[in-house]
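What follows is one structure encoded as structure tokens, with my remarks underneath.
Just one protein chain is left out here, and the rest sit where they should.
The letters A and B name the chains in turn, as written, and every chain counts its residues from 1.
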Amino acid sequence: MTRLVRSITEMEGRFEEKWVLVSDDEPEAWASDRPLAIVGHETPRTTGPTRVSGAARYTTDVSLPGMLHVAALRSPLAHGRVTGLNREAALAVPGVRAVLDSTDTLSFRSRSGPLYAEPEHAGALLAVVAADTLVAARAGVKALALTIDPLPFVIDVDEAFRDQRIDGEIAEESRGDVDAALAGADVRVELTVETPTQLQTALEPHGAVGWWTEGELTCWVSTQGIFDARSELAKRFSVAPERVRVVADFIGGGFGAKQGAGVEALLAVELSRRTGRPVRFINDRHGEQLDAGSRPATRQTVRLGATGQGDLVAIDSEVLTSFGMTGWRAVNTPAMTLYRCANARGVEANLKLHLRQGNAFRAPMVLEGVTAVEQAMDELAITLGIDPLDLRRRNFVDVDQPSGLPYTSNQLLACYDRVAELSGWVGRDALLEPSEDGLLRGMGCATQIWWGGGGPPSHATIRIGGDGIATVVTGIQDIGTGTLTAAQMVAAEELGLPLDRVRVTGGDTRPNVYGPVAGGSQTSPSVLPAVRGAAAEVKRTLLQLAGDVFEAAPADLDLVNGRFRSSDGALDEPYTEVTGKLGNATVDGSGMRGANPDGMRANTFGCQVAQVAVDPGTGEVRVEHVWAVHDIGRVINPLGARSQVEGGILQGMAFALSEEVAFDPTTGVPTNAWLDDYKIPSIADVPAMTIAFVDVPDTALNNVGAKGLGEPPIIPTPAAIANAFRHATGRRALALPLTRARVVETLA
Amino acid sequence: MRLTLLVNDERHELEIAHTARLADVLRDELGLVGTKIGCGEGACGACAVLVDGRAVNSCLLLAAAAEGHSVTTIEGISRDGLTPLQQAFIAEDALQCGYCTAGQVVAATALLAVNPSPTVEDVRAGMVGNLCRCGAYPGIERAILRLGQVAPA
Partner (left out) sequence: MSVLRSGYVRPTSLGEALQLLAQPGARPMGGGTDLAGLIDRGIGQVATIVDLQALALGGIRGEEGRVVIGATTTLSDLLDAQDMLAPYTALLEATAQAASPLLRNVGTVAGNLCQHTRCWYYRGPEWTCWLGGGDTCYAQVGDHRKHGLQAGDCISAHPSDLAPALIACAATVQLGSAWGDRDIDLADLYRRPTATERSLVDLEPGEIILSVTLPAPPDSSVYLRAGERQGFSFPLVGLAAARHGERVSMCAVGVANTPHVLDPVDPLAGLDGHPQSAWKRTVLATLVERSLATVAP
């Protein structure tokens, strides 16, 4: 039976109550001690062969007959007013079919933009040109011969704060009496640190191919959420969702930046509607680095008060975020939740700056918050003379303090113990002995907290036919996280079929099987339980059919590794004996993610330790080793999970060492919006990594026991590195990243 | 301008702009879209192809300059099924989103051709021009080293 119930859903810490469809037939969670044949075992990803052979088709690869190509004209100033655009000249370029700028009335609804006459950030779209070839489109852009007058702009935090350029209300949350507790604390520390603007830099830029035919809309989008993209397109162009098909077979990374349809899809569709041709709009790298979003820079001041034994009595955090003109606020989440503390206050303001608006980037806001709070905790440990890990253990808390609700599971203490053991944490001061190579070494740690429980709605269907192949249909898109492989594993496990008998699809809205956006570490814990539900239904039917074929009681039968077996072992037949009789008929099952448990919060936890070596003479910081232990509930695929953690650590490491947007103070334009100047890590930068999980299923959360893993591994890495730098050098850099310039200046 | 390109052992007569890049010609004229463009400025290696057996950035190479040379793309490498290197990539999970993967495979193929048993340092030096934003580097390193171990001494 299916029912509609009210349930709390969560996305990146934003909670919402919704009506959701749930099933009474949902399987029980796998017990923690139940041995599983496929789940929990290293499994290569299903899409491996397609990807390694170059056969995978990304949005950038979609090419249709008669397709037009789009080139964009972007603002060369942080703030300006367009005074001239020569549309006639652009239209006169051979091959140019259409030009759009801010003076055109677009057929989709938009609050502002997406084509601006008064751009408020560098790289903002001013016009787009569609032409038979990209070369012609670029020539068209050049022919537009933009003239633009500069207007005053603000990108400087101090200037913006002085002028009180604040977006909306200043957010304040608090509990207890922070001022009194701080005043009465035995020990106080205060730390102000800055975090940089980091660019997602997915290797496949944002892009879309739009094709409008007779009121039907097909759109290939490099997006993390095909259903969100579909709703957005349907709404903006006023067409029924059923008449919109969004396809994203392969996505070349997203890291949070590729939400919904995006401006590229909107404009591609608009241009297609006007020209009657399919239209492809792919950002070039400069456009992508300028105008695809970012993790906004922050300045944070954290004050901690504690007893002489190290019990926190006050946490006070003030955050300024350089979000662009508007944004959301969540940087104080770690300050309010990470440690047990009766008196806590978080104040957070977004500054209105002439910057491209920030957007989601892997663990948005929480990574920034942890980076500051965990450095302050390190200072507190130093002031108290307490082992930093012991300080954290001492302040462990097993409820979500703002809501007062218990966690569905929390293995943080086990993470601390394991990471200490793996890294040799207690002996870390031996690193401070002078070394032969003249480098200064040190070790630091940091704690991770993030949501990642997922929730409804999320659906899956499974169909098995005469060929014995079970096809899992999902509405999720695999942005590289291996979710489809995990879905294949869960289906095979539940069905009792070998992996190669199960196929899994996603990335297409046409089957109309809803899946959530791939983000917020919620995809796996949302979709995998739905897949298992669908598999359970198919299996029930197959056992019924086997009962008919083998003249046995279905309750006495099981399907294991592709064979029907009776409990006494007398019957042992290949499953194809049953499916082979289906002919053209199919056995179908559908599943849906159940509601989240009432009165509980689902979070992931973890701790990382980093070891760095610092060369004071050249300012070089090398991360030598990172030890990571996370609690993500049940680990579905250890192979894919390890890759996720490695990737997260590397992005976190680069946030601490090399990635930051540099802005020209005279024009407000980023100077390094290219891939040669914006330094993401190379293979030569990879540290040794020791990765472990406290693999305890979260049976309260969902029927597979899994929490999410996309965000957790990036979160503690920067603070662990910053703390290791402090341990090694005795100095704290007040801003990240630890570039050579900053290190030399910090150690001077 | 007119030119003849030898790609994956096939000869193609083409009419292109003299500043056209090999990557664009491969993708747009020849439909060989396995070669990816990540930056167009030589900084990422997603566009790597073999020219006379050496891995190069096809996004910076003028197609005109490739005339008279033999170009091999990921499609050419995969023509007779997955190579042991590609299989090792899968086994070691040397990819996440896969956008950089064709370039990684091309660069690693060239590396192993001249150095069949590379050390970790050789792999890092040899693969440094191929960026992976997903951070699949540890798997890439393991996959290439695994090949080295099975290669004949």
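Everything below uses one rule, namely that a contact is a pair of C-beta atoms (placed from the backbone, for glycine too) under 8 Å apart; a residue touches a chain by one contact, two chains touch by 3 or more.
Note that the structure is a prediction, hence the values are computed from the model and not measured.
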| item | value |
| --- | --- |
| Given A:G66, A:P665 or A:G730, the one touching the chain that is not displayed | A:P665 |
| Contact residue for the chain not shown (choose from A:R273, A:R329, A:K679 or A:K707) | A:K679 |
| Residue touching the undisplayed chain, where the options are A:G168, A:G276, A:G617 or A:G730 | A:G617 |
| Those residues of chain A which, in the complete complex, touch the missing chain | 76-77, 122, 286, 617-620, 622, 657-658, 662-667, 669, 671-672, 674, 676-677, 679, 681-685, 739-741, 744-745, 748 |
| Where the unshown chain meets chain B, residue by residue | 1, 18-19, 21, 40-42, 45, 48, 51, 54-57, 59-62, 64-65, 67, 107, 111, 124-131 |
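In the analysis below, only the chains that are shown with their structure count from here on.
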| item | value |
| --- | --- |
| Centre distance in Å when chain A and chain B are each reduced to the mean of their C-alpha atoms | 28 |
| Chain B partner contacts - residues on chain A that touch it in the complex | 44-45, 47-58, 60-61, 63, 133-135, 201-204, 250-253, 255, 284-285, 479-482, 639-640, 642-644, 646-651, 674-676, 680-684, 686, 689 |
| Partner chain A, residues of chain B touching it in the complex | 17, 20, 24, 27-28, 31, 33-44, 46, 73-75, 77-78, 82, 86, 89-91, 93, 95-102, 105, 123-125, 127-128, 130-141 |
